[in-house]
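Have a look at the structure below, then the notes.
Omission of a single protein chain aside, the complex is shown with its protein chains in their original locations.
Here the chain labels run A, B and C in written order, and each chain numbers its own residues starting at 1.
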Amino acid sequence: MSDKSPTRELTFAEAIREGTALCLARDPRAFVIGLGVPDPKGIFGTTAELAAEFGADRALDVPLSENALTGLVIGAALGGMRPILTHQRVDFALLSLEQIVNQAAKWYYMFDGRGGTIPIVIRMIIGRGWGQGPQHAQSLSSWFAHIPGLKVVAPASPADAKGLLVASVEDDNPVIFLEHRWLHNMRGPVPEGYHRTPLGECLVARSGSDVTVVASSHMVIEALRAADFASAHAGVEMEVVDVRCLNPLDFETIANSVKKTRGLVVADDDTRQCGFAAEIVARVGEAGLKLNAPPVRVTYPDCASPSSSALAAVYYPAAPDLFLAAARIVGRGASLVDKFPKRPCPVDVPYLEFPGPF
Amino acid sequence: MSDKSPTRELTFAEAIREGTALCLARDPRAFVIGLGVPDPKGIFGTTAELAAEFGADRALDVPLSENALTGLVIGAALGGMRPILTHQRVDFALLSLEQIVNQAAKWYYMFDGRGGTIPIVIRMIIGRGWGQGPQHAQSLSSWFAHIPGLKVVAPASPADAKGLLVASVEDDNPVIFLEHRWLHNMRGPVPEGYHRTPLGECLVARSGSDVTVVASSHMVIEALRAADFASAHAGVEMEVVDVRCLNPLDFETIANSVKKTRGLVVADDDTRQCGFAAEIVARVGEAGLKLNAPPVRVTYPDCASPSSSALAAVYYPAAPDLFLAAARIVGRGASLVDKFPKRPCPVDVPYLEFPGPF
Amino acid sequence: MMANSPVPLSQPPRAETSSQICDRLWRLYLEMLRIRVIERRIAERYGEKEMRCPVHLSIGQEAVAVGVCAHLRKQDKVMSAHRSHGHYLAKGGNIRAMLAELYGREAGCCGGRGGSMHLIDREAGFWGAVPIVGSTMPIALGLALADKRRGGDELTTAFFGEGATEEGVFTETLNLACVLRVPMLFICENNGFSVYTPLSLRRAPDFEFGSYVRSHGSLYFSGHGNDVEEVFALTGQALSAMRQDPGRPCVVEFSTWRYYEHCGPGQDDHLGYREAEQIKHWAERCPLAVARTRLLALSPALDPEMTAAEKRYIREIDAVIENVRSSPMPDAATLQRGVFAP
Partner (left out) sequence: MMANSPVPLSQPPRAETSSQICDRLWRLYLEMLRIRVIERRIAERYGEKEMRCPVHLSIGQEAVAVGVCAHLRKQDKVMSAHRSHGHYLAKGGNIRAMLAELYGREAGCCGGRGGSMHLIDREAGFWGAVPIVGSTMPIALGLALADKRRGGDELTTAFFGEGATEEGVFTETLNLACVLRVPMLFICENNGFSVYTPLSLRRAPDFEFGSYVRSHGSLYFSGHGNDVEEVFALTGQALSAMRQDPGRPCVVEFSTWRYYEHCGPGQDDHLGYREAEQIKHWAERCPLAVARTRLLALSPALDPEMTAAEKRYIREIDAVIENVRSSPMPDAATLQRGVFAP
């Protein structure tokens, strides 16, 4: 790992692109495949110019056949390749769950190792933006985290996007790599060179003593905003634990944080019932960790994601909701939520210039 | 509802068959469709002779096309029919999740009611038996319960199998009807006539004061066995709450039980992480219900279901495990687990005469 | 308000044209023009960022929608996919409900929940569009099956792009239609691209769509999709073939071209993913220009009427847009309404 210029900034999408290019350069067995991989937009820039740089057979476009395509990368992996499969939306990957769940996830286990490993990375874009609506804005992270044998990664920063992608490609297991659409254009420092972030380690993204917020992917951004406000205005110190990898789950880091703060908010960019947030709350309960107040899940309500910005505004929880949950647990500052700075842009885009339409 | 002969006994499979026949007789819009529906074995007897009784177009066999078939029943339902779709294993339904999740579950909501309702019942057989192995013994109940817009039903008794099936066919929403393979041949009293069990109500299958066991489907049987033993040998009174309907969930009944017993065991025929058991534990935690000891989940370990009986014996939790969990919570009787009566048959069949091979 | 339904072909010939052919073409042209004007307006106003959802314009593909729907009665059913504006409008879908949906308003056909990719107007016989490629094909088949079982004579039509035929669900659906003998109409709009991906990366050079379809036991026709008269005639042939061979589904493939980017309000030929020659070929075959030239040859006097019609449609769509823009957004309190049907 090299860390020559830690202050160099890239967008999340550029970081994925850089990580991918490094993998392709380093390992001739790696290739990227999926609808739109070599196209002019290059999956929001994450695969831009890879075909030009590495050749058309290292960055492949394909017919609309999500199911067979998934089988194909499983077989290619068995045959020694290291494919990176992309889905422009997790919603499309629903067509391929048989292959992911029955085959990729179980192969190594069910053949007792003699079947070989399935080193594939399946990138899926999750989350909202610009009124995508009910069939283009799901998360389903708990679905993947429910399946033994799948590693499930959900980076929140450009650095982790790169580091976790590289580690995912190196990993000998099928890895579901979830990218929230609102992260792609976010900038942040990204280590140069072949940089790897181990799978299965939570990151304490901000430390605090009063209450723990467990979050992943874009919810980490919201949690950090909430924590900034809470610290500055309410004297509440929120500790933000970025899950980063939903499976295998580094519960120890979460438990240590909760032991310290005795307060728990779980933020999850997904609907509530049987979501990943439930798992965190359940583990904390089972572990018998003492809490000063009942734990709180901050999630989407249990309905599909609506398109209209008027409904999106109430559907998606954000930093103020996390602040409010934390303040109530701590027992002070809740009324300050009205002072929470207004978003600088409409609720259905991550920032004012968000281009849409996808 | 008629209750002429409450002591009449049927098997779980016969009860489903009877409920289905009543629906077909009462509502000309209802039909059953799926691989093997009219075949000599009639899906473990649940569809036996329906084609003979109601005609070939009310009990249809089909090509191997789970995905399109699901779309077909969605469309037929929109067109005014009331289809009952069967899958011989939940594992095969993985091919149809796009239709179930994106279309059936969301249709009514996403078109704001103007799209019409999707009154379909999708029967899926879950669970183990006779070494089915990694791809024929899943549950995935939490997956379905995670999706807003799907009702999820999992009966544990012949009476409920009939009553919930009838209610599912009457319901205007897509209903996922989960049948554990080990239940089909179990006998129990079944009300005669057109009998309906409302969706969304838990059943206190056995009342007790010391600890609550929340269970569904076949785990209810194990929980009742555990409760019998606990009461007879350890003086521990386990209250068994049969969930029956995972979505919408009647949490009130569960909460009332937990308030009374201040102890919680959740039994789930599924792998652990992000399973349905996590949801129950999370809700109890969030509700701030006081417990005398941390809650316990009794689930499969997080690995695929192995075929060999030697591994099945340790993979599947059973009555003794539930007793042990309860005894530990209550703080007495745990050592009596060694006295738990041995199963009268091998661990990989529900009873000695279980025919196999499916 | 603009007309919400396509001009039905059963109306008596108009007085101002002499021949029936000219009359029909005039009405088909008007309907194409109406759709073109509406979509152009959407494109023009999209930059205002008030339509906050993806839009897949069908500009260039109007002839298929109009030529096919001209055969359909109100009770006949249509389903479509992401690129459905044209199908919705040609089938008589409510224009205000559509625009309100694009503007995320309460009055939208989905109450604002769906956006452009989820159009519906069951009263007009438009039973829904969703953006998962291929997914309405089996649903439409189910609708057709229900009608068949009820003994109804409604025809169900599914519109989809050639990309959708690559999904396994296409063969599964077509096979089910053949096996269950459900006479449904599949309209494939082959515009050569799936987003930026050309057919050459998605099908082998010797792939034969016609024999693929026929091998299932289905009828198959194909023709030029930018000539509305050919679309109309071929659809008529397809329908009469279906009547002569009851119980058989039919797939009709039309070649066509989209003039705008896959999704969004702009044109993107500068990106270079489509060959200049192709672009030129299709630019010369704009379905409106083709029809217009032919109409003017038949009846030069229509020229001012065309201009007048276009102006009228512009006025009408602008009025709809203004009306919609001043209409309320959905009430946030309704967010969770209808997760379950009562």
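Operating definition for what follows: contacts are C-beta pairs under 8 Å (C-beta built on N, C-alpha and C of every residue); 3 or more make two chains touch, one makes a residue touch a chain.
Fair warning: this is a prediction, and the values are worked out from it, not measured in the lab.
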Chain not shown, its touching partners among those shown: A, B, C
Candidates B:Asp91, B:Glu286 or B:Asp321 - the one touching the absent chain: B:Asp91
Residue among A:Pro63, A:Pro306 or A:Gly333 that touches the chain left out of view: A:Pro63
Given C:Glu62, C:Glu167 or C:Glu189, the one touching the chain that is not displayed: C:Glu167
Contact partner of the left-out chain, one of B:Thr47, B:Asn67, B:Thr86 or B:Thr299: B:Asn67
Missing-partner contacts on chain B, residue numbers: 35-36, 39-41, 61-68, 91-92, 95, 130-136, 301-304, 306-311, 313-315, 346, 348, 356-358
Residues belonging to chain A that touch the chain removed from view: 57, 62-63, 65, 67-81, 98-99, 102-103, 107-118, 148-149, 151, 172-173, 248
Touch list for chain C against the chain that is not drawn: 166-172, 175, 178-179, 201-212, 214-217
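As a working rule, only the chains that are shown with their structure count from here on.
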Chain with minimal offset from the mean of all protein Cα atoms: A
Intercentroid distance (Cα basis), chain C paired with chain B, Å: 43
Centre-of-Cα separation between chain B and chain A, whole angstrom: 32
Centre-to-centre distance between chain C and chain A (centres being mean Cα positions), rounded to whole Å: 37
Residue numbers of chain C (touch at least two other chains): 108, 110-114, 118, 130, 132, 168, 339
Where chain A touches two or more other chains at once, by residue number: 67, 91, 95, 133-135, 302-304, 306
